[in-house]
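One protein chain is absent from this view; the other protein chains keep their places.
Note that the chains are named A, B, C, D and E in the order they appear, and that numbering of residues resets to 1 at the start of each chain.
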Amino acid sequence: MKKIEAVIRPENLDAIRVSLQEKGIIGMTVEEVQGRGRQKGVCLQWRAGEYCVEFLPKIKIDLIVDDKDVEPAIEAITKVARTGKNGDGKIFISPVEQVVRISSGERGKEAI
Amino acid sequence: MKKIEAVIRPENLDAIRVSLQEKGIIGMTVEEVQGRGRQKGVCLQWRAGEYCVEFLPKIKIDLIVDDKDVEPAIEAITKVARTGKNGDGKIFISPVEQVVRISSGERGKEAI
Amino acid sequence: MKKIEAVIRPENLDAIRVSLQEKGIIGMTVEEVQGRGRQKGVCLQWRAGEYCVEFLPKIKIDLIVDDKDVEPAIEAITKVARTGKNGDGKIFISPVEQVVRISSGERGKEAI
Amino acid sequence: MNIKKSMYLSIIISFLLLSAPALAADAPKVDTGDTAWVLASAALVMIMTPALGLFYGGMVRKKNALSTIMFSFAILALIGVQWVLYGYSLAFGPDFHGVIGSLSWLGLNGVGQAPSSYAPTIPALAYMIFQAMFAVITVALISGAFVERIKFSAFMVFSLLWATLVYDPIAHWVWGAGGWLLKMGALDFAGGTVVHISSGVSALAIAFVIGKRKGFGKQAMEPHNIPMVILGAALLWFGWFGFNGGSALGANGLAASAFVVTNTAAAAAALMWTLLSWYHKRPSVLGTATGGVVGLVAITPASGYVTPMAAIVIGVVGAIISYYAMLFRSKQNVDDSLDVWACHGLGGTWGAIATGIFATVAVNSASSGLIDGHAGQVVTQIIAVGVTWIYAFVMTVILAKVVDATIGLRVPDEEEAVGLDISQHAEKAYS
Amino acid sequence: MNIKKSMYLSIIISFLLLSAPALAADAPKVDTGDTAWVLASAALVMIMTPALGLFYGGMVRKKNALSTIMFSFAILALIGVQWVLYGYSLAFGPDFHGVIGSLSWLGLNGVGQAPSSYAPTIPALAYMIFQAMFAVITVALISGAFVERIKFSAFMVFSLLWATLVYDPIAHWVWGAGGWLLKMGALDFAGGTVVHISSGVSALAIAFVIGKRKGFGKQAMEPHNIPMVILGAALLWFGWFGFNGGSALGANGLAASAFVVTNTAAAAAALMWTLLSWYHKRPSVLGTATGGVVGLVAITPASGYVTPMAAIVIGVVGAIISYYAMLFRSKQNVDDSLDVWACHGLGGTWGAIATGIFATVAVNSASSGLIDGHAGQVVTQIIAVGVTWIYAFVMTVILAKVVDATIGLRVPDEEEAVGLDISQHAEKAYS
Partner (left out) sequence: MNIKKSMYLSIIISFLLLSAPALAADAPKVDTGDTAWVLASAALVMIMTPALGLFYGGMVRKKNALSTIMFSFAILALIGVQWVLYGYSLAFGPDFHGVIGSLSWLGLNGVGQAPSSYAPTIPALAYMIFQAMFAVITVALISGAFVERIKFSAFMVFSLLWATLVYDPIAHWVWGAGGWLLKMGALDFAGGTVVHISSGVSALAIAFVIGKRKGFGKQAMEPHNIPMVILGAALLWFGWFGFNGGSALGANGLAASAFVVTNTAAAAAALMWTLLSWYHKRPSVLGTATGGVVGLVAITPASGYVTPMAAIVIGVVGAIISYYAMLFRSKQNVDDSLDVWACHGLGGTWGAIATGIFATVAVNSASSGLIDGHAGQVVTQIIAVGVTWIYAFVMTVILAKVVDATIGLRVPDEEEAVGLDISQHAEKAYS
């Protein structure tokens, strides 16, 4: 099992959710985060003049999926999240050893 | 060392904290997240009529523990968080290679 | 590639960002979290008397870096975040298997 | 005979002397109590516009919170200047054929500290500024229709044109000395046609022209801060006592009566909306606040003419109409985003007609409606309503199309996605 | 003789003519200044109820924010209607044996634009609506006791019963023409017994009946938004000028005096509370705001009778009493969640007794207390306080038990855990 963490533009969350659902991926956890990558920060206005912040609002999606769903998930995300400009976001994949569904106590793949 | 990520019902946080503490697990990091699993979303009211949101407020607990504490932690969580209904939450376990305590520079198990 | 999660005092975020940048580490994702470790909670005031909370506001930084950047990053963080008192925070390192840049589709190290 | 004569004389002289002050009183003289009330009312109506910004702002998504609040705040600035420069003159200046005021009061020329014929016991300036606040809020009300997608520049230009070409004329027809609807006998105590129908119908019109928000009907568009909505609603309710009560233009029995029916209709409508939402799902907090506002809208034109018991009917029926109109509107796939039409357009329409029904000489000797056996008043009201609907709708479509064709009404899609706070104002509401 | 005669005649005639208006003035006639002040005061008191919603709402957990705010807003609707239908008649209608008003003013029958004997210089409707706002806020005040766990349906039913069977009678006893406590000479300028003791003691009673929140005393129950609490407190303070100042029922020296002591007591109590919290830990912001409110409560019954220096004493002592009462209450493991009893019950009790101590003819010729050598007033005050405590407590226990036995007071445990916003209203405060 893998954990897919996708940091995306907030406005794309909905489309990504739908796109994942089409691949049968339902379960996910979402958080509001601040991020920077190549797209660094933004200059906002103060009462007069401006100040620059180093971080931009992003959304991070955590998906725990079966190994076979990793590529479909990446595809589902990139398909709708790509504009080709800096700031589209990133996807990180890391290993997950165990999953437990609290309500039933099930473990492993069935628990996803 | 392992990382235990538990996504739970917000109202259970306190009981889980206590339950973990009884097993000697103190350190933890908590975030407010939005999630969906089998329990999908909820329909809320607009001024007239309703709209449905796909995500529900959840809390995610991150625990970094020694390998031997994994099962006690899972047990401590499930014991108090289980109602048996969808939405009770999930626990994910993944490997952690190193831990550093910033204040002392200690590493590894002692740093947990 | 590794994921470095650093839970720090909120007031140190800016210094850490600068310190990491000096080592060439730019990309990062930041979230507001609540945490407890050795430094447990804090007692706040109610209208009369006080109540104690078990969690303190912290900031969590996620850095996905190339293996060779792990130690420099740890160093960059600890250098500015250490006061030597409880509550300075912790750093966790875990494996990352794949990174995808959404905008370009690049994968692996180049995508970081 | 002497005695008789001197008696007569005494009587006559005393009478003359006594009537002298009476005559003096007939010449316009500022009454401090009336002035205190109208100035306080102007302040109360002023706070309604930022309150509207909060009311609307809490209902949009977080990324458009500032932009939405700004619509109201910027109008306070824009129309605050427009009104003293020429708006007041257009609306209330010396009549030109019943359709518009002349420009002879430009820059408030001749509007001074002495009373005018509009309100004989308060300074003309007090009347002017009280009216200014009405112009401001009316323009701001429309903004509920196009939140989350309009360009700020287009918004400012549209608003200025609309104030000048829609609000000022309608205000003249209904309230200006010599206005044709006034002469026809249309009753509008505090702005059913002038304020609520004009803004509500225009909202619908511009919603058609600008089109729906991206994702409308597909994606949840969650209100980001309902306590802010409640705060806005509470301040609106508070300010509305000035809106309606102040429209008596004095601190008298009529003002008290208007104050009472205002509160009563708002309470009744809020309660009704609670029950409607409860019946359909749960007692909604957002709904209760909305109901209160709808009740305030509905009673506005009637507030100087009806009894508290009629106010309960007006509030309850207003809530029912607006509630189902909202459901209907959203099913039609029309994105009048914050339901200005359902709340203000229809609330105002119902209120204006209800005025024709429930007006009674028991409250205001100047007017009687159906329940006093004067059915003709209902007809007059319907004419005034119809004229306002048509004029506001047609003019707004024209103005909106003109603005769209020139500077463009909508922000680009990416800016809409990012949110107007950052894209239009380079600001973030919260950090 | 002629001259003399004609002189006499002239005098008499002139006199008659002159006294005609004078006589007319004796007959109740609306004074515009008094009316302006009382209407403005009614608006000020109105805003206090939503302000209370914010004050309370900021102190609960986020998941119950809307529910808590709703308690106040819904009462504005519910009692807004109840009062005009029959509440005013019960409280202020023609007396029935000193205990209740008759129903002859049902639906405001006979309450019109002319003054009534309650306030000879303002429209009867103005007095009625000013009083309406008092009824509204009193009922809303109680809600601090049972936040985060009551069923909304139970809340509405209980509130309606309480308003009818507790508030309306007590208001009649103390303020209604013929009310028995009024006749006994009890002094309550703006509602120490009627408003604060009645709500504060009832809060304690219903807190006993409904029981503690799950986790009370074990789990931290953090205030979710203290700026919202401050905003609420600020608007309460603002509105209280209408509450106390308006209770002079005119814009006169007494109104100014009441206004001044109101501000002074609030400031002194806020300062005292800052110092108390500082002494125990740190100067608390939540505490300073609470102190201000407690000072306002304590001065309420005394506001028309005491000097500014007495107001400082009243505020300071009020703060000390409430501060330690809160500490005491929470140690007793009683969950009057937002300390309505400590703030309003005890603040009102102290204020009512302090009225008996500090009332002076130098401020109000109609009353004198202990410092004027009239110790009996203290006794009268204590009787009025005791009667109100007992009646409010007993009645509330009965009503709460009846509601509990029929529809049930509390939400199920899971709903309490999830929070009332979602479970009772299907809404989320923030997104």
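Annotations for the structure displayed:
Note that in this section a contact is a pair of C-beta atoms (placed from the backbone, for glycine too) under 8 Å apart; a residue touches a chain by one contact, two chains touch by 3 or more.
Small disclaimer: the values here were computed from a predicted structure and weren't measured.
Note that the absent chain touches A, C, D, E when the full complex is taken as a whole.
Residue in contact with the omitted chain (choice from E:144, E:179, E:200 or E:250): E:250. The chain omitted from view is touched by exactly one of D:80, D:169 or D:283, namely D:80. Residue E:282 is the one among E:29, E:214 or E:282 that touches the chain missing from this view.
Interface residues of chain A with the unshown chain, by the touch rule above, are 44-54. Take chain C: the residues that touch the chain left off the picture are 9-12, 14, 42-45, 50, 53, 57, 83. Against the chain not displayed here, chain E makes contact via residues 2-3, 6-7, 10-11, 14-15, 18, 31-34, 36-37, 40, 44, 61-62, 121, 222-227, 230-231, 233-235, 237-238, 241-242, 245, 250-257, 259-260, 263-264, 266-268, 270-271, 274, 281-286, 288-289, 291-292, 307-309, 312, 363.
Just so it is clear, only the chains that are shown with their structure count from here on.
Of the two interfaces, A-D and B-D, the higher number of touching C-beta pairs belongs to B-D. It takes 120 degrees of rotation, in steps of 5, to superpose the Cα atoms of chain D onto those of chain E.
Averaging C-alpha coordinates per chain places the centre of chain B 46 Å away from that of chain E. For chain C, the set of residues that touch two or more other chains comprises 31, 54, 94-95. Shared interface positions of chain E, i.e. residues touching 2 or more other chains, are given as 425-428, 431. Annotation, chain-chain contacts: A-B, A-C, A-D, B-C, B-D, B-E, C-E, D-E (touch as defined at the top).
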